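A protein chain is absent from this complex, but the other protein chains hold their places.
A, B, C, D and E are the chain letters, set down in written order, and residue numbers restart from 1 in every chain.
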Amino acid sequence: MYLKFALDIVLLIAALAFIIGLRQQSSPDTARRGNLISGLGMGLAIIAVLFGPLQGAVNNYGWIAGGLIAGSIIGYYAAIKVKMTAMPQFVSLFNGFGGACAVLLGTIELYRASAGITSPGVGELLIICFTLLFGSVAFTGSMLAYAKLDGIVNDAKITLPRHQLINTFLLILTCAISIYISAVEGDISLLFVGTFLVISLIYGFSFVAPIGGADMPVVISLLNSFTGLTSAAAGLIYGSQIMLLGGILVGAAGTILTVMMCNAMNRSLLNVIIGGFGSTAKSGAAAAGSQGPIKEISLPDAAILLYYSKSVVIVPGYGLAVAQAQKDCRELDEQLEENGVSVKYAIHPVAGRMPGHMNVLLAEADVPYPKLLDLDESNPVFPQTDVVIVVGANDVVNPAAQTEPGSPIYGMPVLEVWKAKHVIVMKRGMSKGYAGVENPLFFHERSKMLFGDAKETMQKLVKEVKAL
Amino acid sequence: MYLKFALDIVLLIAALAFIIGLRQQSSPDTARRGNLISGLGMGLAIIAVLFGPLQGAVNNYGWIAGGLIAGSIIGYYAAIKVKMTAMPQFVSLFNGFGGACAVLLGTIELYRASAGITSPGVGELLIICFTLLFGSVAFTGSMLAYAKLDGIVNDAKITLPRHQLINTFLLILTCAISIYISAVEGDISLLFVGTFLVISLIYGFSFVAPIGGADMPVVISLLNSFTGLTSAAAGLIYGSQIMLLGGILVGAAGTILTVMMCNAMNRSLLNVIIGGFGSTAKSGAAAAGSQGPIKEISLPDAAILLYYSKSVVIVPGYGLAVAQAQKDCRELDEQLEENGVSVKYAIHPVAGRMPGHMNVLLAEADVPYPKLLDLDESNPVFPQTDVVIVVGANDVVNPAAQTEPGSPIYGMPVLEVWKAKHVIVMKRGMSKGYAGVENPLFFHERSKMLFGDAKETMQKLVKEVKAL
Amino acid sequence: MEVFVQFYETNQLLIWLLFFTVILGFEVISKVPTVLHTPLMSGANAISGIVVLGAILLLRQSEPDDYLTLIVGTLGAVLAMINVVGGYAVTDRMFEMFKKKKQR
Amino acid sequence: MEVFVQFYETNQLLIWLLFFTVILGFEVISKVPTVLHTPLMSGANAISGIVVLGAILLLRQSEPDDYLTLIVGTLGAVLAMINVVGGYAVTDRMFEMFKKKKQR
Amino acid sequence: MILGFLKETHDRRVAIVPQMVPKFQSLKCDILLEFGAGESSGYPDASYGDAIKTASRNDVIAHSDLISCINKPDESLLNAIPSGKHMISSFESYMDDQIVGVLRQRGIHAFSMDMIPRTTLAQTMDVLSSMASIAGYKAVIKAADHLVKYFPMMITAAGSIKPARILIIGAGVAGLQAVATARRLGAIVEVFDTRSAVKQEVQSLGARFVEVEGAKEDAAAGGYAVQQSEEYLRRQRELIQEKARAAHVIITTAQVRGKKAPMIIPKETVEHMQPGSVIVDIASSTGGNCELTKDKQTIVHHGVTIIGDSDLADTMPQDASFLYCNNLLNFLKLVVKDGSISPDKENEIIKSAWITM
Partner (left out) sequence: MILGFLKETHDRRVAIVPQMVPKFQSLKCDILLEFGAGESSGYPDASYGDAIKTASRNDVIAHSDLISCINKPDESLLNAIPSGKHMISSFESYMDDQIVGVLRQRGIHAFSMDMIPRTTLAQTMDVLSSMASIAGYKAVIKAADHLVKYFPMMITAAGSIKPARILIIGAGVAGLQAVATARRLGAIVEVFDTRSAVKQEVQSLGARFVEVEGAKEDAAAGGYAVQQSEEYLRRQRELIQEKARAAHVIITTAQVRGKKAPMIIPKETVEHMQPGSVIVDIASSTGGNCELTKDKQTIVHHGVTIIGDSDLADTMPQDASFLYCNNLLNFLKLVVKDGSISPDKENEIIKSAWITM
């Protein structure tokens, strides 16, 4: 009895750990600790459920241990090995596995019911069907999301005409089957179970198929909340309060997170789900032209990149002047300096539209003279620089001046920003500079574009950095 | 049975209403709605409890109705009639009444137990004693807080030497009595109940007595969370889940709010409770000298005042230059303008230390010329101005130049800022200006001081305004 | 110890609920801007008037001739109701100042 | 209808708990800065691996010779455990980037 | 009462500007203006309108009760003024201990604008401040005009130009205004003064204050600097010598009321400066802060241009006249009551300014 009490307390602690862990993860300073707390909660929950008194327990600890250990090892190594840039797709992959587990549970329970091993009531059957259905969507949906993010699958190839109609039909169909199964109290054939499973899996795939690659993070978050809900449902099946609450918690948190991600992109969730390919991805791609793909960076990512770097060099150009963003630029500078980032300005001799244009602007923004580097001082600095922010400059950071003998600016000394670890290019679109030549910098592997009016972007960036 | 179900649902809704209501109250835009929701929750809870099935219910609806109606009328009129400025003390007063109700409940239950009408267990008796004790502290403590805020009671008069020792003693004593009562299972005399009641009430009074007038808001918040806890305890006594949860909710919220209020003042809660008179009040008072009391304004209040005004005039002086606060000043300006507040600058001809000193600074901060008013333009504007912010100016806003023929600056035209509805004076302390004369403006009924370096204060103010 | 265990087992869900409520109480408040401290305190204070339910329950259960209880209970109801109604009304007046600005 | 009422009455506290949990889920996330969206999603994802408990419970209750259940259950445990361990590990790596800066 | 305004002989300013005429008239004064007095400030006689009369110099002197001229009247003018007249000018009585005697002897009632106390209250009539402010501004403009290089930093395709380094000596009104103007133009500004109180004032304009420790302070001197010790001056000169080699422009404004201006920049220092540099010496009229300064002259020594000019306000006559006119009007309000001259002898400002009282 004391054991049960102790394990009950452990479960309460686990539940609180989930909540507090998630809470701490929503603030940068405590985020890592939050993850640890949440992980500890999970460990406690597993232990409590492993050893808790259970009616009709046969235990089968061998099988369980085998499963848990195998899963842990695989999961751990996958997580350790994955490249930083591939993390989002791995989250999706992991989430899909969670969903797959729910599918298995739902299927076996349904099988048991159909085989007469168990005889669940209407409510329980509904819950089992829910588990299976949502688990399936989470499973195949996540897998497809993974494939899309990883570039294995091309968006356009897997979208059928009138895809939303098909999806709606599939949704109604699965719901109808669920209700039918519950209504007949599980008196169904094994084949029927199989059919339901297959349709559910197809629906999951089809659900994600029309959604654009750029919207994948939102979708993953949504599928994640599905996994949460399906876990909660499984908790009901197995009478586990912690599963129920943990699942509900993730379901709720995931939902609100999905909505917030949509908001951050200025889109509605519905728009993401039915709208097909993300519009942001389109604009960039359309303008990219022949020189290969460009990579965009989101404001938050840019903020993180800057915040956690040691040295930043700002390269102002005519665009800074047009946007009159000098003061905001200075604010970013101050914000970063406050956090121990060294910030300099690299001034190209012909940046702007008159000699000394940048000097005038930066003087207006009260940038101290020692922070300004001229061409000769800047170029040796770039290789030691973590991040270069190119603010509305174009010709003066054009590597074609060194690499393309045919270029009208070939031979002009330019700022070799591409030698820095990262380059963030702020401009409104892909238009050319004064000299009217293409700029390969924008397609360089180290550069990421941050589109928008320099002033607005700067202001938003300052806000993001402040939030860190 | 359906009634019970319906009322149970109503109670659930009420509980959610409290949570959501509180949540919405913590953001300015939804705050008022939040209060309404929370109020509706309260209404629902009362109805549900009034008509819910209850074991051994005699109902006595007449008495109940009488009490509720009388209380409502008194509460409503008190709230309507109270002056804006007196609101904090009224919150304290109301809170005291809630505490008083808990005291009554605790006393009667204790009386019943001592009289043998009921025979509660150890746990229940502990809870009853808790109700009585915390209710008492909330009751008499709030009353004293009210009296202090209203100026009825003078701090120094009611503080005994070694007051904290006495308080600790009282705390231990009351706890000991509580434990004794529980241990003997309520087998006590009526006199003993009365003694416990009296000691508890005295303790509440004594608890608040040494705390300074400036710290009253914190204390009220603390006492408020006591009332919440005592309500929760009463909920246990009467087996009401909604009371329990509502009380706990307020208890938790009140506690965290108390801590946050302390943080905002850069003090610890312990420091507030035992530290005696607030140190901020002291510094101001000490410097005030002969000319009567000065009034300080807190940053948040200043921010609200500015945000909700129509027209603001900034009067810069030498202090602005010393602090180099011109850019922050401009940011406040922009922040306010964005919210539809008209902002102008009134430049006194001799402000600063050289002709045109303010012009140089404001030009540096890019304040457009049309926003600058000179002396002749400014003075007619002040009577129509909601708030004047005097930033490090002194001599140039000294009313003595008009009112005190003996003053060395008598006859000099000054900016008549005191004709505006509110004046906020930002400076570091009470020191005099260049001319070395006292400034009666600081003691003027319409002015409030905001002490601190102009740059820092401005930055904080901008932050507060942005949060609105 | 046994008592505790028993108590926990019978009230398990209630205890979970309490914990969750405490966290909710913290969470719900934790990001309030300083400007709202005072009105929020007032709003929380109004809720703490929920002790009025105790008075109501006391009254409903009291014998109609137990005047002591009736009077004490009614007095409690009056006081707590002042807290409730007065609290909400004052809070509302405070928040009135925060009416959303048109320009935003 | 009766079923509902009965269900509610028996599970009253659990239902309250569910509601509170949903609100907590919302609250706990609602103020997260945009920069944390992705790692937070990953963190929540790890928790959703709690479905592993279902697999454990299934396995513990299954007959030792019911190989279908055992295999399916174990497979489920493997998959869910990948989700749990992989999820936490990836999240940790993401948050590693946010190590608190010394200067602050 | 008739108020007469003379044309200045060596100055482009005029003590009355057209837009202020109504305000003078509201003091119940008639105004008599010497022909062409405002011409060089951009105010031809016609611009004054019909409200005032113009006349020849002699007529103005003969018919006015109160005669205004901006600069210290020379002997011939003093001789021309009949006894019993009132006169407002800057008589520089703190420099010239004869003048009061001369005026008294000639029976002229003299108000000296430069003797108005430098208090907050008297700011509206403080011509020293308003003119010094112009001088500070103009000194920088002149320096920029004469300097062989840019003031601001410029990173251009034809090379990077470093900002000019400017040393300002004496941070009174003129010095501070010079600081502000030079900073506006993007120069790196350093400031010297003996009064450490101005350190904060200098910093309040965003410039650097260079300290020589051990300055004597005298709060009783009413804000004016006191003469400093030899030791102090030596240490200061050393530090300046050092700084001067690095400076492209030096603007000196150091003055000690009633004394010869301190000599701060010796010939040797100038010879160590880079050719093409500029020194503007605003203190030239009282001897100059630079050993080589020649008052009212621009000389070039070892490639360094040295401009000695204490009357820079004169080079910006329109605004200077406007400001002077305002100062004068505000002072006259103390002197003229109801159309007649009746200064309040108890008034602190009158007591200081009425030098023949």
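Please note the rule applied: contacts are C-beta pairs under 8 Å (C-beta built on N, C-alpha and C of every residue); 3 or more make two chains touch, one makes a residue touch a chain.
Just so we're clear, the structure is a prediction, and the values are computed from it rather than from any experiment.
Chemist: Touch partners of the unshown chain, restricted to the chains that are shown, please.
Modeler: A, B, E
Chemist: Taking the full complex into account, find the residue in A:P28, A:G135 or A:G356 that is in contact with the omitted chain.
Modeler: Missing-chain contact among the listed residues: A:G356.
Chemist: Of the listed residues E:S93, E:S112, E:S133 or E:S352, which contacts the missing chain in the full complex?
Modeler: Spelled out, the listed residue whose C-beta touches the missing chain is E:S133.
Chemist: In the complete assembly, which of A:M412, A:V425 or A:L461 touches the absent chain?
Modeler: Answering carefully, the residue with contact to the hidden chain is A:M412.
Chemist: Which candidate, B:G75, B:G235, B:P349 or B:G392, sits in contact with the chain we can't see?
Modeler: Counting the whole complex, the residue in contact with the absent chain is B:P349.
Chemist: Over the whole complex, note the residues of chain B touching the chain we left out.
Modeler: Against the left-out chain, chain B lists 347-350, 355-356, 358-360, 363, 369, 372, 374-375.
Chemist: Please identify, in ascending order, the residues of chain E that touch the omitted chain?
Modeler: These residues of chain E touch the chain that is not shown: 12, 41-44, 123-124, 126-127, 129-130, 133-134, 137-138, 141-142, 144-145, 147-150, 152, 154, 156-159, 161, 181, 184-186, 274-276, 303, 315-319, 322-324, 326-327.
Chemist: With the missing chain put back, which residues of chain A would touch it? List them for me.
Modeler: On the side of chain A, residues 318, 321-322, 324, 349-350, 352-357, 360, 363-364, 395, 408-413, 434-435 touch the unshown chain.
Keep in mind that, in the parts below, only the chains that are shown with their structure count from here on.
Chemist: Tell me which of B-C and B-E has more C-beta pairs in contact.
Modeler: B-C
Chemist: Report the most central chain, judged by the distance from each chain's C-alpha mean to the global C-alpha mean.
Modeler: B
Chemist: How far is the middle of chain B from the middle of chain E, if each middle is the mean of its Cα atoms, in Å?
Modeler: 56
Chemist: With chain centres defined as C-alpha means, what is the inter-centre distance between chain C and chain E in Å?
Modeler: Taking the mean C-alpha position of each chain, the two centres sit 74 Å apart.
Chemist: So how far apart, in whole Å, are chain A and chain E when each is placed at the average of its C-alpha atoms?
Modeler: Taking the average C-alpha coordinate of chain A and of chain E, the gap between them is 68 Å.
Chemist: Which chain D residues sit where two or more other chains touch them?
Modeler: Residues 14, 16-17, 20-21, 23-24, 27-28, 31 of chain D touch two or more partner chains.
Chemist: Considering chain A alone, which of its residues make contact with at least two other chains?
Modeler: Counting only residues that touch two or more other chains, chain A contributes 19, 23, 241, 245.
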